Each structure stands twice: as C-alpha cells, then as structure tokens.
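I'd like to ask you about the structure that follows.
What you see is part of a larger complex, with each chain still in position.
In this document, chain identifiers A, B and C correspond to the written order of the chains, with residue numbering beginning at 1 in each.
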Amino acid sequence: MSSIAFLPIQLSYGMHIAEGFLPQIWSLFWSIAFLPFLILSIRYITKQFRLNPKNRMLYVLMAAFAFTLSSLKIPSLAGSCSHPTGMGLGAIIVGPLPMMAIGTVVLLLQALLIAHGGLTTLGANAFSMAVVGPLVSFGLYKGLEKMGVSQKIRVFIAAFVGSLSTYLVTSIQLGIAFSGGNIIETVVKFIGVFMVTQVPISLAEGLLTVVVFNLMSDA
Amino acid sequence: MIACQGVSYHYERTKKGIENVEFDTSEGNIIGIIGENGAGKSTLFKCLLGLYKPQEGQITYKDKPISYSRKGLVELRQHVNMVLQDPERQLFYNGIFDEIAMGPRNIGKTEPEVKQIVDQCIKMIHGEDFLLTPVQYLSFGQKKRVSLAGILALSCDVLLLDEPETGLDPMMQREMITIIRQLAEEGKKVILSSHNMELIYDVCDTVYVMHQGTIISKGPTDEIMEQTHIMKKAGLERPLMIKAAEAMGIKPHTLAMKMKTVNRKESIDTEEKS
Amino acid sequence: MIHIDAIAYQSRWNDKYNITRISLILCWLVTMLLLNNLIFYMGSIVISISLTLVISQLNAIQYLKIVRVPLGFVFFTCLVLVPFIAHEIPFDFIRGFQFAGLWIGISEDSLKLAVQTLIRAMASINVLMFLSLTIPLQGLIKWMRFVHIPDAFTELFILTYRFIFVLIGIATELVLSQELRFGFFGVKNSTKSVISVASSLFIKAMERLGDLEASMELRFFTDEREK
C-alpha cells in the first residue's frame, strides 16, 4: 500500500474553479450549458465503442494520460502552479466530440482524488476544458491544414491556443459571476492575474504536443 | 564510501519503512541486498540516494553526512547513483548517444567532454555494435545495458543496481555479470538488490539480509547464505549450489570449484565446435 | 496526493451504505449552495469536518495537510476578488486609486463578496472532502450504475480509474530517473525534462494499447456490447 499512497505526487493547480466557488445561479447555468455537449459526446462514444471496441482503450488512455499529467510532481519547476492538460493533443488525435466525455471523466477524478475542481462547478470547468478547448484546438488544426501550414506549426498553434482558450473561458466565467456590474473590467482582471502562469503553461502544452507528434511519426 | 548509521525512515500513514539500518561498503566491492518484496530494499536505496531523508540516523558519504540541499544532492549523485530495474522507464531519447549524454549534458559538460564520456561508457557495456541502432529497436538486454551506461556516464563511484538480471535470458545475465565484475575491478562499489539467489551467491562479496525493514544479518556471502534459519526468516531460499552441496555432503566451496571446471570445459567445448 | 483514495479505502464503512451516503452528500452540497446562508455554511464546515475525522480515522493534522492545498488555492482566488475595477467610484468605496480612467480599489461590497465566496467555497470543499475521504470510488461507481448514468460513460470512468494508477506508476519512475540524471537541475533543464517525461509517458501509454487490446480480446471484452 505504501508504494501507491506515497508517490511523489502533489497538487498542481490548473485553471479549475474550486468546489462551491461559483454562486448557485452560475453553477446551474454552466451545468445546463454543458449538458447538451456531454449528451452528444456520450452518444458518440457509445456508438464508437460498438463500432470498434478498440476505441474504448484509446479513450481510456487519453483520459488516464491527462489525469496523470495533472498529478505529477515536477520538482523545482519554480513558480508553476499549473500543468498541461493534454486536451489539445487528444482533440487532434480523436477529434473534439469524444474529448468532451473524456475531459469530464478527468475532471470528475481530479475533483474526487486530488481535490482539484469540484462537483457543483463541474459544468463550468467542463465547459472550458472539455468543450471549448478541444473545439478550438481541433478547429485550428483542421483550419490551418486547409491553409497549407506545416504539420509542426499546426500542432503547436492548435495546442497552444486551445490551452489559452480554456483559460480565457474560465476568466470569463469568473468575471461574469463576480462582476458587480463591471463585466468587462472584471474579466480583464482575471485574465491579467492568471496570465502569469497560464501563458507559460500553454507554451509548454504546445511544445509537448509537438514533441509527442514527432515521436509518434518516428515510431 | 557510503554508509548508514542507525537510519530509520517510515512512510507517513502505513508506518512501514526501514528501522535502525546500519550499512557500509567497507567490506567487499560487490554488495548484495536480499529480502522479500516489501522488506525495505528500495526504501534503503532511496535513502542512500538522498531521495528520502531519514527521520532518524544519518547517511554519510566518505565519512561526511550528506547534505539535503539541492546543491548537496546534485553533488552526492555524481558519486552515488542508481540504475532502475525497468529500462523502459529510464530511456528518453531515440538515439543511444543522446541517451547516454543526457546526464553529463545536464551538469554542463562541454560537447567534446561528453563525446569522450559516452565513448567510454559504450565500451564498458560492450555496446559498440548497436551504438547506431535507435533505442526502440534494441532488445531488452541491450536496453538494460544502455540504461546502465546512462548512469555510468556520471562516473559515480557507488552504483546501485535494482534487480539487474530481471527479464534477461541466461546469456544476457552472464554478460551483465561480466560487466558488474568489471566495474568492481575498476574500483567502483556495486550494490545490488536481487531475488536471484544464485546471482547474489555468484557475484557478491558481502550480503545484507533485510526483513520487515531491518537488517537481520550481514557478512560474507557464502557464510550468510549457508544459514538456513536466516534465509528462512527472511522468506528466502538458500542458493541451489549450497543445497546441492549439502545433499552431497560436501562443502559448497568444493562444489563451486568443481563447477568452475565444468563451466570452463563447457565453454572450451563450444569454442572448438564453432 | 492520490492517497485520498487510499484513505477512503481504509475508512470505516468503506463498503457500507455507499449509495445512500453519496446521495445524501450530494443533496447536502446542493442544498447548501441553494440556501446560501452563512450560518448554514458555518454549521456545514463543523459537521463535515467532524464526520470526516471520525469516519476516515485521520487526525486533525493529517486532515489539514490534505485540505491545505485546495483551501490555499481558494484563498488566493478570493484575494483576486477583493480589488474591484470600475469607471466610477462606488458609494461604499474604502480605498483605491485611479489608473487610465478606471478606479481600482477596495469597496465594502467587493470585500463582502470575497469573504462570502471564501466561506461558501470552504464549506463546499469540506463537504466534498467528506465524500472523497470516506467513500472509495468503487462506491461512486455503484452509485453511477444505480442512477443509470449511461454505460459508456461509467465504463470510461471505471477503466480510467484503473489506468491512472498504471500511468502514475510509470510516470513516477520516469521522474525519478530524470531526477537521478540531473534533469531538474536549472530552469532550462526542468522545462525540457517535464516535456520529456510527459511525452515518454504518452508514448508508453500508446504502446500499451496493443497489449491491452489483445488482453481484452482474450477475455471477450470486445464482444460485450454486441450482445
């Protein structure tokens, strides 16, 4: 038991909204906004499981990979309180639709196993990380492909901007919920505060995704 | 060179760990650590590497207590380092050169120095033949040797090997033994943990027996491994060689000498045929 | 930190009344949020912590060590709530300054908002911890089946729960071996090593795919849905 319980694991906080942080109206709003996407995604993965059972383990490993990234202790990476999410990578490999369910599973496990995020804020977090992020990444990847941009740059931009968009959406969610009448100003405030950690992390996410893609095409 | 004085380390919740461990490398160049799974072998290794800080006792390198500052640990690990059991989990690059060069590069060696170090390490692991093969096409045994070379590149003088023979077929095991012996001859201390009693009996000068976090016995390998009650207590079995000698009513040493003749004859036979 | 799972597994009642307990805790969480009442929040904090300590058999210090990180994060985010930004000076203005035509500062309202949010989040986090420290995920899986969450999602959840332990095992060794070869020596090395660990982990995960497929096929996993 010791070997598992005391892995050098620590919390590294990404841009997840903590349990109970949002007022009830916004918890409800984002949960409802997210629900149709989740239903669509579950329908899609149900069909995919039936179509090709191999997809099941592919999705599982995507989810497990994203979770593991978030629970890894990286020694002495000073100033980092965040981590890459692997969502952009997933979106490029399996498409954005299954990533919505995969992202939700990851968020659920993060909330329950590493107290990162929450249940009442699951809707809000999933909307930014599992819906907008993968959609942006996938859209950019496909869009840039049509424009004839080279693979490496496409992958980088897709992952980088996808990760940034997740953080932008979270800032907007927080801004709207705590605006006190000044929505734009408050959103800008949150964007500014979290920029310090999120921009380097998004860069790392972009780089990581490029490296993985190179390794995959080598192998 | 490296030694433990009364070292205890307990994991927070399970209270397991190691208790009052005395360990030193003064006797013998190849030192074996044996015990069941969970007896504390890897906890001890992690303490020796400064990965865990003992709650009691101290660890000394060349008679000085080790420092747990970032700088102190980097210093320590240039002298004391470990090869993990599973090579798959310690190879990061596609090219063997880059893989072996990783450690030296990280501590800021210049490229000509790196080149020299890598060449040397390749020689030590007898890896000249496959130097240019991408890592993913290597056999398990070759990967294991490359991961050893990656640590040798740090030119440390104490080398911890975690189950160096696991997963190797008999020929590769023999090659690994040859390499271990060579390292010891060059003056390095090799500390190895293993479940293979024959291997330990074959290569180790000294052996430490662990059981439930404590060292229940230490001494010259042949003396310790002959003692049924110690081995039984530790959940181990005496090496076949010793049992066979007992069955025949002779000394294990005598059998070992006779076996050497057999082995020598065998290799001569094979050479003649080929 | 994943030892929350180990604690839940070792807690009293780890296998008892899981479905009821989960349903009750979820109701508690939602009711608390809906009532939005300060006294109710305070009461919740006291009750949830006491219950957690009793059932999980943790002592107060161990518990604090676990909640320290999420609470610290919430506290930090609440600090961000304190300063307001507005075009006009609010009537309950306390202190601040004007910058580029905007007022930045603290008002009674913004302070109150921050404190309220902090208390609400603290209460909710402790209730969530009550759930995750006293009910193993195995119980949650039963609950998910009980409330008829679609099979595919539950399946994804169950298998992911299993494979995070496999991947964390691999990742821990990857980090260890980077650490032993000075991979985290300096900022430049660290960044390189993090990416190196993450990408190796991904490749290893994908390599497993083949084995897992064979292993699934051998036990007819693949045929399950066709029935």
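Rule of thumb we're sticking to: a residue touches a chain if its C-beta (ideal position, glycine included) is under 8 Å from a C-beta of that chain, and two chains touch if they have at least 3 such contacts.
Because the structure is predicted, anything quoted here is derived from the model rather than measured.
Visitor: Give me the full-complex composition, label by label, with copy numbers.
Guide: Each shown chain stands for its kind; the full complex totals A x1, B x2, C x1.
Throughout what follows, only the chains that are shown with their structure count from here on.
Visitor: Provide the C-alpha centroid distance between subunit A and subunit C, rounded to the nearest whole angstrom.
Guide: 14
Visitor: Using mean CA coordinates as chain centres, what's the subunit A-subunit B distance in Å?
Guide: Roughly 42 Å, centre to centre.
Visitor: List, in ascending order, every residue of subunit C touching at least 2 other chains.
Guide: In subunit C, the residues touching two or more other chains are 3, 6, 176, 179, 196-197.
Visitor: Give me the residues of subunit A that touch two or more other chains.
Guide: Counting only residues that touch two or more other chains, subunit A contributes 1, 5-6, 76, 215, 219.
Visitor: Of all residues in subunit B, which touch subunit C in the complex?
Guide: Residue positions touching the partner: 13, 49, 51, 74, 77, 81-82, 84, 86, 88-90, 92, 102-103, 106-107, 150-151, 154.
Visitor: Subunit B touches which residues of subunit C in the complex?
Guide: Per the stated touch rule, the residues are 3, 6-7, 62, 170, 173-174, 176-183, 185, 189, 196-197, 200, 204.
Visitor: Using the touch rule from the top, collect the residues of subunit A that touch subunit C in their complex.
Guide: Residues 1, 4-11, 13, 18-21, 23-24, 27, 42, 45-46, 49-50, 53-54, 56-61, 63-65, 67-69, 71-78, 81, 84, 86, 89, 101-102, 104-106, 108-109, 111-116, 118-120, 174, 178, 180-182, 185-186, 188-190, 193, 204, 207-208, 211-212, 215-216, 219 of subunit A touch subunit C in their complex.
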